[in-house]
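Please see the structure below; I have some questions.
With one protein chain removed, the remaining protein chains of the complex are shown where they sit.
Just so it is clear, A, B, C, D and E label the chains in written order, and each chain counts residues from 1 on its own.
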Amino acid sequence: MPKSKYFQPVDPKIYPRFEGIRTFMRLPFQTDLAEVDFAIVGVPFDTGATYRVGARFGPHGIRSESMLLRPFNPDLDIGIFEHCAGVDYGDIPVTPGYLPESHAQIEQAATKIFAEKVTPVFLGGDHSISLPLLRALHAVYDRVALIHFDSHTDVHPGYFGSNKDMHGTPFRRAVEEKLIDVSRSIQIGLRGSTYDATGRRESTDLGFQIITAPELHDIGVRAALDVIRQRVGAGPAYLSFDIDFCDPAFAPGTGTPEIGGFSSAQSQQLVRGLAGIHFIGFDLVEVIPAYDSAGITCLLAANLVHEFLSLIALQHARVP
Amino acid sequence: MPKSKYFQPVDPKIYPRFEGIRTFMRLPFQTDLAEVDFAIVGVPFDTGATYRVGARFGPHGIRSESMLLRPFNPDLDIGIFEHCAGVDYGDIPVTPGYLPESHAQIEQAATKIFAEKVTPVFLGGDHSISLPLLRALHAVYDRVALIHFDSHTDVHPGYFGSNKDMHGTPFRRAVEEKLIDVSRSIQIGLRGSTYDATGRRESTDLGFQIITAPELHDIGVRAALDVIRQRVGAGPAYLSFDIDFCDPAFAPGTGTPEIGGFSSAQSQQLVRGLAGIHFIGFDLVEVIPAYDSAGITCLLAANLVHEFLSLIALQHARVP
Amino acid sequence: MPKSKYFQPVDPKIYPRFEGIRTFMRLPFQTDLAEVDFAIVGVPFDTGATYRVGARFGPHGIRSESMLLRPFNPDLDIGIFEHCAGVDYGDIPVTPGYLPESHAQIEQAATKIFAEKVTPVFLGGDHSISLPLLRALHAVYDRVALIHFDSHTDVHPGYFGSNKDMHGTPFRRAVEEKLIDVSRSIQIGLRGSTYDATGRRESTDLGFQIITAPELHDIGVRAALDVIRQRVGAGPAYLSFDIDFCDPAFAPGTGTPEIGGFSSAQSQQLVRGLAGIHFIGFDLVEVIPAYDSAGITCLLAANLVHEFLSLIALQHARVP
Amino acid sequence: MPKSKYFQPVDPKIYPRFEGIRTFMRLPFQTDLAEVDFAIVGVPFDTGATYRVGARFGPHGIRSESMLLRPFNPDLDIGIFEHCAGVDYGDIPVTPGYLPESHAQIEQAATKIFAEKVTPVFLGGDHSISLPLLRALHAVYDRVALIHFDSHTDVHPGYFGSNKDMHGTPFRRAVEEKLIDVSRSIQIGLRGSTYDATGRRESTDLGFQIITAPELHDIGVRAALDVIRQRVGAGPAYLSFDIDFCDPAFAPGTGTPEIGGFSSAQSQQLVRGLAGIHFIGFDLVEVIPAYDSAGITCLLAANLVHEFLSLIALQHARVP
Amino acid sequence: MPKSKYFQPVDPKIYPRFEGIRTFMRLPFQTDLAEVDFAIVGVPFDTGATYRVGARFGPHGIRSESMLLRPFNPDLDIGIFEHCAGVDYGDIPVTPGYLPESHAQIEQAATKIFAEKVTPVFLGGDHSISLPLLRALHAVYDRVALIHFDSHTDVHPGYFGSNKDMHGTPFRRAVEEKLIDVSRSIQIGLRGSTYDATGRRESTDLGFQIITAPELHDIGVRAALDVIRQRVGAGPAYLSFDIDFCDPAFAPGTGTPEIGGFSSAQSQQLVRGLAGIHFIGFDLVEVIPAYDSAGITCLLAANLVHEFLSLIALQHARVP
Partner (left out) sequence: MPKSKYFQPVDPKIYPRFEGIRTFMRLPFQTDLAEVDFAIVGVPFDTGATYRVGARFGPHGIRSESMLLRPFNPDLDIGIFEHCAGVDYGDIPVTPGYLPESHAQIEQAATKIFAEKVTPVFLGGDHSISLPLLRALHAVYDRVALIHFDSHTDVHPGYFGSNKDMHGTPFRRAVEEKLIDVSRSIQIGLRGSTYDATGRRESTDLGFQIITAPELHDIGVRAALDVIRQRVGAGPAYLSFDIDFCDPAFAPGTGTPEIGGFSSAQSQQLVRGLAGIHFIGFDLVEVIPAYDSAGITCLLAANLVHEFLSLIALQHARVP
């Protein structure tokens, strides 16, 4: 049962899908989370980007293309709003150009959300935002596994001759700060050229299990899902999805695209296949509308969020 | 004094302009107009388009680019929200594909808004929406002059071998139904090839004064403003602005573009020069984001709406 | 043997492919079908679209990209014009903004074409056109199976609080009006979120067999072809191909794109694999050039039409 | 009186403007010129381009955007088809990659057209095509003045260490071969950086009068028209219009754009102001759709051709 | 006389302009400035942007479109490389995401360049870079006037509830730090909505003279040039050109576009009209290729830089 039956999208059979203010799926825009099961939360911060920049417009882009979504997921056989109440929380205030200040703002706002025991889906923003999000998570939850879809490991020690944080560093920090249970964590989809031979070893040295892109192409989605599920187990998990996991043909609108990636169908199957894992939060990052073509990246991201919401609804359905 | 000090945009000095849910200027989204002076109202209907179609996404496009706008208009020396309270009303429900039904929906919704004595700014939608809007206006106000910026007269008798209503017919109907005071009405910017020699005579035969594009290029903005002001006089007026008044270089994102048009600076000067006329409503129509390039049409439209709001604020400032 | 050897494309080895008036493949533009085996027929109607609109430019877009096509299909080993005479019939006149009137115009024009026993390939337009096309088909042929590639079932009862026809309703009407032999009909590629749990059951309740997108991904093209062929059998068939069957990466230029779709290679293999089925007509719908990127959707559509023509030629080759 | 009343565009009040095969204005496509006053002739050759290339798609692009044009020109007060019969002749065959061969093909085809005493409007292609066109003209007419709108002089001696012909050389050759009456010829709109100080002197040394862009900005359209008319006098004239005369904001889709150019309104006024000059041919060149944005360059070109046709109609109206 | 005859662009009459590595105008890429008169210097920093971001790709975009430029400026009658030797210095290293560090890097690199007495043309980057550039300038030169073309004053005290530096603050800091001679400085083109009534007063309060956009539209380019020249006098000057001075139709590719702006012709005339002023440096900022359409913004910027180089050459011509 949803906490409230009021927090549902506008009915698209009455009010055409091109109409209205573009919150995610035209959910109510509100920051009061008292009667809410999940919240869509924008984190429009992109100062951590090392190449293409503009993910500050990611939340807007994803909301804009979310209008096409309908409330029932026939492939997971679940009506999202039959089991959950949800809102669009709007965006967390950030200070563009100032990473430490913004990370503090994000951590503070996210901590409040986690503390209310609603399941957040954060829309980035560059991947640096996952660090303050995991700090917030850790303030409320303990020993959470990370399931990380990405073409990059994002565990660099730092950039530009220093140990500065950027969007390639959050998960090293997360391990260093013990924000996640690395022994149950896994990175999937790694590919692309690296600075040197240590590239992917950095992840395994930190304790992550990894499935590289060539491995995933080789073993296929089902076998990969078995590996992920075995790794994560029954404990709580957080899913971080970098849209560059998908191939540039499917997701051109991103900051550091890598060829050799995955289709929208594969991505969707992977997310759906995680049903049963106990999720307490999600982020979807690195969407840059200025580099999108025909809105396909934002549409893909909006649909992946729809799958996240379906997973949340399934959890609620199981534990009524 | 604004009716209420609460209905203002989010403060862009605190909350960066790329953040938040994209209502117009990030105004509150609400349909209760009790304490409101003006309302932004989307009318996403485009079934009346005879060539390019897609103005149903016009309100969304204009709202998206309105984020850049700040509350003070230095050229008219007016702070909009020091004198007005305003909201984004969202969109009027329409039935795509069904013109008579949608026109009835638009008329009904707009009549309610006019009846509350707030000044609406309607965002189209194709130009056919001006007919139900003027019907609604006429239900509340009498003898209103029409100031119509457009490259087309929009007074065709009908299309496709019948007297069907489309976006080229609204102002003939408005005269036939006596919705406006045609003796005080004027059309500005007419140009482009016509079906036959009667083209522009149709307007003058109906009683409109006209300033063609070549005439406006010839006499200039100031002389044109004198003509308009003299025509309209002190009585109430409604402004209908078809974005194809502007040249395709400035407004590519529209349905029936005509070369030989006007710049954004000229358009802005013309609207500003109408200060002092007693406006009771505005519409801005025919923005099609799918044909825009780099968002410049939507940005231009958003700025013209900002000038409309400044005119409203000036009226309030004069009559406190 | 083709009915006439005159109705062939311009020779691309003499006249470069970027030259000339853009009929489909630079076929003769003519409406006299006396000596013709197949006809390309545009149906530029899009008033039935519920979200993105602009499929009225679909026929133009597909024709524009058809210039690259050459007359021989090496993978089906057939020279189209060695067995068929074909023309580009131009577009059926429609009345934009007026669905019932336009459907009547389409039905009347299509009935004439079917009555001449040429095989038409209709280029949409939105999917609502399939209803009058099937009415026309039914006026001439009986008990025709429908093979329907689409991400949506298009069997909604109606939209917007009424039983109004739109592009999501044609196949419910087709069953209700007994225009097709539903017991031999099949829908392939269904996916995407639905309004509620009845989503796909609506199709099977009406009597359709369905292959959902996840099922097709699972069983593969060859197994699917076996299913289709078994369902359709030896009787006459009509193929309706909604371009949103393909993934947005391959076909961004469409009105209601759904992720998780199929590649151009899979689509091509599926169509080719239908060789042997007795086709009496085809439509390809929902191409919207305004949302295309780099023309890839129109190019894909033009190539699929080339495969349709190859199937027609194979039929003629078998029955000389 | 038009030579025939049959060669007119499809009626846009019956058959919507988005319908049908895209000849110019939906004129009949035919190469028989017996009963024809003017012909639209594509010359899709671009091997002479020195920088951006792709003007081979110019005729297609211009035809595609010509659908919006209606038959009456209210600003010149002339109904084109009340005085003229016209057709779309299609494209002259060329051999891409082979300039001398293609120039021969163009000269031969154009000579036949001029010999039939129809007034051609050639759609380029790069500016090198003007050389064979003027050769053809000269085979039929003598002492023709050239009115040349362009940002470049196109009188270079040759390129790349040789005297090779490219799109920067045609008018030097035309003078050397005495194809035009240079003493009555004029170039308007010259601007942009040059290879060296001889840049514009090359034109005046050859005998051309010139009006540079800064001069035209300075004296204005009316004064420029007086200069042009005085220069050209009562004798026959040929108009060559390079779309890069217009500023890149108005005509981005071209090969060697130069800033500091002219608006669509100025261009239109200039062409209209040439009414009364005795024209025997026109070309409009250097439109490259691949670099266009939102079709505005092609639309501008189509409208300028409409003005050319209006000038032809005015000539016919004067000499019935 | 140029310091060296070696530092010239590749000869475009031999080596076609589409060939080669894209330094500015294909100048030699070198950081040794010993025999050099001017240097093109990229400053790809955009962390100071408050809305759209991506000016880090500005130097690349401008270089890419500079290929069309030729060495002679016929309107100023000057051959750039007959009087100057120039190089492309490449880009100053910056630390994206870290404003104070990057500003220090920029200041240090620019100081070295100024100290070598070459005239730099800096390509931004967002406008925040002008602050470290003026600090560098001030380390070498004293009492330099600022000529600032922009739609914004860029003299805000700070952003986001603090006194943080961003691209809207550099010229307040420049005055506070006494980096420029404000009594001889002027801002031209100011327009757009402001946060409050103090908007433009902030500039005049700091000591700047201003010419707003409406004033410039009103008095025209020539009168404005008289005002600028009188203000600046005979002393040294630095020119900072924000591309948003131009209207979005001419320069869509920028971060905070404002309608009501200026054409490329007006911008070019304004820069040319500054000949005679004693310039010791230039910057051109806020070009964002990701928002450009058809490269027109980058092309405009490259041409304006060409005018800057012509001004430098004229200075060298006067003082041989």
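We take it that a contact is a pair of C-beta atoms (placed from the backbone, for glycine too) under 8 Å apart; a residue touches a chain by one contact, two chains touch by 3 or more.
Everything numeric in this text was worked out from a predicted model, so none of it was measured.
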{"item": "Touched by the hidden chain, restricted to displayed chains", "value": "A, C, D, E"}
{"item": "Residue, one of D:10, D:27 or D:49, that touches the chain absent here", "value": "D:49"}
{"item": "Which residue of E:14, E:115 or E:223 touches the chain not shown here", "value": "E:14"}
{"item": "Residue, one of A:149, A:291 or A:308, that touches the chain absent here", "value": "A:291"}
{"item": "Touch residues of chain D, complete complex, unshown partner", "value": "46-50, 52-54, 56-57, 95-99, 159-160, 162, 164, 166, 290-291"}
{"item": "In chain C, positions touching the absent partner", "value": "12-14, 16-18, 67-75, 77, 79, 247, 249-250, 263-265, 267-269, 293-296, 299-300, 303, 306"}
{"item": "Missing-chain contacts mapped onto chain A", "value": "50-52, 159-161, 191-197, 199-200, 212-214, 217, 247-249, 252-253, 256-261, 263, 291-294"}
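Everything below uses one rule, namely that only the chains that are shown with their structure count from here on.
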{"item": "Repeat of interface A-B, chosen from C-D, A-C or B-C - more than half of residue-number contact pairs shared", "value": "C-D"}
{"item": "For chain D paired with chain E, centre-to-centre distance based on mean C-alpha positions, whole Å", "value": "38"}
{"item": "Inter-chain centre distance, chain A versus chain D - centres from mean C-alpha coordinates, in Å", "value": "55"}
{"item": "Junction residues of chain C, two or more chains touched", "value": "50, 52, 56-57, 95-96, 159-160, 291"}
{"item": "Every chain pair in contact, whichever chains are involved", "value": "A-B, A-C, A-E, B-C, B-D, B-E, C-D, D-E"}
